[in-house]
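Of the protein chains in this complex, one is absent; all others appear in place.
In order of appearance the chains are A, B and C, and numbering begins at 1 in each one.
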Amino acid sequence: MVGGGPDAFIGAVHRMAANLDGRIELVCGAFSRDAQKSAQMSQQLNLDASRCYPSYQAMFEAEASLPAGQRMEFVSIVTPNHLHFDVARQALQAGFHVLCDKPATLNLREAEQLAVIQQQSGCLYALTHTYTGYPMVVAARQLIKQGELGKVRKVVVEYHQGWLADTSAEAGKQAAWRLDPAQAGVSCCMADIGVHAANLAEFICDDKIDLLSADLNASGERLLDDDGVVMLRFASGARGLLSASQIAVGEENNLRIRVYGEKASLDWSQQAPNSLKLMHADKPFETLRSATATATALGGITRTPPGHPEGYLEAFANLYCQFASQVMDFQPNQLQPASLLPGIDSALRGMAFIETVVAASASEQKWHKLADFSQTSDQGA
Amino acid sequence: MVGGGPDAFIGAVHRMAANLDGRIELVCGAFSRDAQKSAQMSQQLNLDASRCYPSYQAMFEAEASLPAGQRMEFVSIVTPNHLHFDVARQALQAGFHVLCDKPATLNLREAEQLAVIQQQSGCLYALTHTYTGYPMVVAARQLIKQGELGKVRKVVVEYHQGWLADTSAEAGKQAAWRLDPAQAGVSCCMADIGVHAANLAEFICDDKIDLLSADLNASGERLLDDDGVVMLRFASGARGLLSASQIAVGEENNLRIRVYGEKASLDWSQQAPNSLKLMHADKPFETLRSATATATALGGITRTPPGHPEGYLEAFANLYCQFASQVMDFQPNQLQPASLLPGIDSALRGMAFIETVVAASASEQKWHKLADFSQTSDQGA
Amino acid sequence: MVGGGPDAFIGAVHRMAANLDGRIELVCGAFSRDAQKSAQMSQQLNLDASRCYPSYQAMFEAEASLPAGQRMEFVSIVTPNHLHFDVARQALQAGFHVLCDKPATLNLREAEQLAVIQQQSGCLYALTHTYTGYPMVVAARQLIKQGELGKVRKVVVEYHQGWLADTSAEAGKQAAWRLDPAQAGVSCCMADIGVHAANLAEFICDDKIDLLSADLNASGERLLDDDGVVMLRFASGARGLLSASQIAVGEENNLRIRVYGEKASLDWSQQAPNSLKLMHADKPFETLRSATATATALGGITRTPPGHPEGYLEAFANLYCQFASQVMDFQPNQLQPASLLPGIDSALRGMAFIETVVAASASEQKWHKLADFSQTSDQGA
Partner (left out) sequence: MVGGGPDAFIGAVHRMAANLDGRIELVCGAFSRDAQKSAQMSQQLNLDASRCYPSYQAMFEAEASLPAGQRMEFVSIVTPNHLHFDVARQALQAGFHVLCDKPATLNLREAEQLAVIQQQSGCLYALTHTYTGYPMVVAARQLIKQGELGKVRKVVVEYHQGWLADTSAEAGKQAAWRLDPAQAGVSCCMADIGVHAANLAEFICDDKIDLLSADLNASGERLLDDDGVVMLRFASGARGLLSASQIAVGEENNLRIRVYGEKASLDWSQQAPNSLKLMHADKPFETLRSATATATALGGITRTPPGHPEGYLEAFANLYCQFASQVMDFQPNQLQPASLLPGIDSALRGMAFIETVVAASASEQKWHKLADFSQTSDQGA
């Protein structure tokens, strides 16, 4: 693990997700640029002190020199965003598979470079778009794939939070860097959560946003967006709508998607993730529930019987599960089997989405093209 | 009553709304162009046969010649939309107050003419934007007026139905005229329900849409929109988003509005109309319930204790109640007291909204100005 | 109408329910023992002053002497409870059909006398167990009748209110008489709402409570129950559970019933009355919605399309609708057609339920038999 020192939030989430199923063991780390903090974390985690490294560079070098059965099998990147690119780059170049916290990089240019590096390395790369780990999200995708909805006509996705509503809140560490262009890049809200919403829509519909029009908003004196709306047109012809906000007072982490097809429609909400509403034209709507026989037949990983709620950490753990399986099944120099895990292609699309939305919002022209990177396979080796 | 013959849907709704409180008595009508149908309706309603008229022209003439205590006190217009303008015009010119089913006219030009005629007539005019009759909608407006939310930042309003999802459904009478430009004008979905959503947003926030950008959609071979998205900028600076659809399979009459302010936020849904969610930044969200002391203090008409659901017909009846009060309190040649009832100004804005959205959708330019008619007071005599 | 003077609550509800569909016209009344108040009400309702009577006795006599086409067709009883019996008795004996607010009488003995009188009179009698008027309640009954649930195993019905939670609240008029044994009889909570819950369970399941065990509770110094629990065994073998409370702080009018069968289960809640949850063993649960094709096929009266909420007043109006139809179809000296409207049999069972529950609560013996009056047909003439 790179990053995830004593004060970090997302590092702890990654460790819980990795721990949950007992399939993954944390064996080494460079938890902080501050050697003392790194050691403190290492001790707290009961790691072998010799495998607590002063830097990720040192870690990759030392681990690469260990015998195969002993060295770490993959790298988890949970540093601040601006380091994601360099850590991933060096890990891949040192021959390690990479699981990286979102966003993949700071901008599209870096993502394009990383895609090239990953392809050259032949290593696996996965990006933690957590929401794709929810079993009912996988079920939703499968229902659409099976034609249950018919042709999709309209997609409404929204991701509303309220924690940046107070414009005097920049004092907080989490708020400060996200609203600082130097650390966060061109966008706050769209980069932090809008891109999750876009990814979710594309994932569930197995479709791509083709054109978009946007109106972003920055409250008070802020330099980056904390709210915005995007009109979407998908490659398939479906229309869509994305709303993201971090100033929606009282909202916690309200990610919701509705997909309206010619024959049926879907409604899923992250805050009640174990239900999926399936609406029909001419009969009562149904509510599919996680871990039931119906849901299980549609894919998705669950650990407990119906009615025992699983949540965010389980969804996160599902990404680690899938990545662990990929790593175990990995055959160098061969085509990797298809996976639902977001990979380098999601990294590229995410960065392109953010940059296009920001440009579109600033423009007087209505529609803007979102670049397509589909020639790059998601997990191509 | 003009219109509302034996097969009509909305005429029956108006009659139930007028009946509910026992304050209004239907005394005469021209229910259909077909004299036999009109007579049949009149009989069914136990009206005095002599006051069942062959045409609205005949009705206005005959009733106007009756003594004051005997003649009808106002006209309810529930004809097909393309007649609304002419019936309202003639009623006002004959000196009768008018309560008209939405939309006021077929286009903005007619609405502008009607505004002039109404002003000259000195009579009352009201438009049944039903959803403004719900007590929790009135409460929402009052909360914002009182500053409970602080400055409004973002408004999300959506109105989703699914009944036009089947593109072979045009056979049905209700669908057929709505999708026929000759009978429905320039828009189907935006004219039928989008305009309700826009009106609701302006009503609750006491704000006006200033700029908009739109993307409308017509399924299959249809000539008019059956779905669409509009990005909004309000006069106050608030941003907004409006989604309307008649092809959202499985949706019934899903009108919902969320208003996010600097200090608090609101969430109201027409299908569960007796609750209003009030979200705060730093304490648990509250659910205000219709007919409780808290809600009653915020205005809105209710008839039963908390927990006894009131619905659409009661909301409709609330408009009739308010109009009955206006009629009873009416003083000719005097300024009418302020009212929440949508009047001629709502008629103008509604028509302008529809035409602007249709034009914006067809345009490559992002933002379009929505005309403001605020110099026209809503109930000015 | 007997009762329903200027201050009365339920009288106004009855009038709105009767008005809604325009099929029933209020033609005469004895609204109050206070002649002035009665006249005031009469005027307010625009009645012919000559048909505002000083007493119900006078009304029955005068109206009976009018020619058939002119005299009132049925009597609505909305007096305080202790008068229900005598008004109904005299109305029936004068040859008028009776629609009576619940409870039918003050005790079982009166109900038994009334049953005899009604049978002798050959007139119609209906009791406003309002909740049986909800369309989804009718649908629930029909689903069970059709065998959709298989044999019913367990019924859970609860009716929770909070308005009597404050034991200093007796000052209020509504509270005071309900908690006074002289005016309310042997029970407050069970007589006021528990009996609705029992009626609903028997209505939906088309079953009868056979044995019961009870634990009633009276807060503070109260002489009558304000809360209680009843264990039920039905004639069919199904088990059940009834909880009623008027001290459940924060509850409004929370009547809910769940019926668990061998194959499927139902869940309905009065505060969200337009939905009916249908749960299956091996597939996703469905939510049936009022006014949809599915619901309409199961019976129940609705007036608006799906998604336009109907509520308590519409349910009440449905009882009036059914009674109006019975009155119009009435053939003296003939067997009346079956009806879902609660009749004299419900009056008997209701009173027996209340008295048995009170006795059971005071007893150390576990099970108590609830008398069966099934030989008395519900609408037998």
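The definition used in the following text is that contacts are C-beta pairs under 8 Å (C-beta built on N, C-alpha and C of every residue); 3 or more make two chains touch, one makes a residue touch a chain.
Everything numeric here is computed off the predicted structure, so don't read it as measured data.
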| item | value |
| --- | --- |
| Residue of C:S50, C:Q146 or C:Q365 in touch with the missing chain, whole complex considered | C:Q365 |
| Given C:G5, C:G29 or C:G261, the one touching the chain that is not displayed | C:G261 |
| Residue among C:E63, C:E110, C:D192 or C:E251 that touches the chain left out of view | C:E251 |
| Sole contact to the chain not displayed, among B:L278, B:A291 or B:I344 | B:L278 |
| Hidden partner interface residues of chain B, rising order | 278, 282-289, 292-294 |
| Contact set of chain A toward the excluded chain (per top definition) | 12-13, 15-16, 19-22, 25-26, 45-46, 161, 163, 251-254, 270-274, 289, 292, 303-314 |
| Residues of chain C in contact with the chain not shown | 149, 153-154, 156, 158, 160, 162, 165-166, 213, 215, 217, 219, 227, 229, 231, 233, 239, 241, 243, 245, 247-251, 258, 260-265, 279-281, 285, 363-367 |
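Rule of thumb we're sticking to: only the chains that are shown with their structure count from here on.
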| item | value |
| --- | --- |
| Rotation angle superposing chain A onto its copy chain B by C-alpha atoms, nearest 5 degrees | 180 |
| Copies chain A and chain C touch via same or different residues, half shared test | same |
| Taking each chain's C-alpha mean as its centre, the one farthest from chain B | A |
| Euclidean distance of C-alpha centroids - chain A vs chain B, Å | 43 |
| Chain A and chain C: spacing of chain centres that average the CA atoms, whole Å | 56 |
| Contacts with 2+ other chains: residues of chain C | 289, 292 |
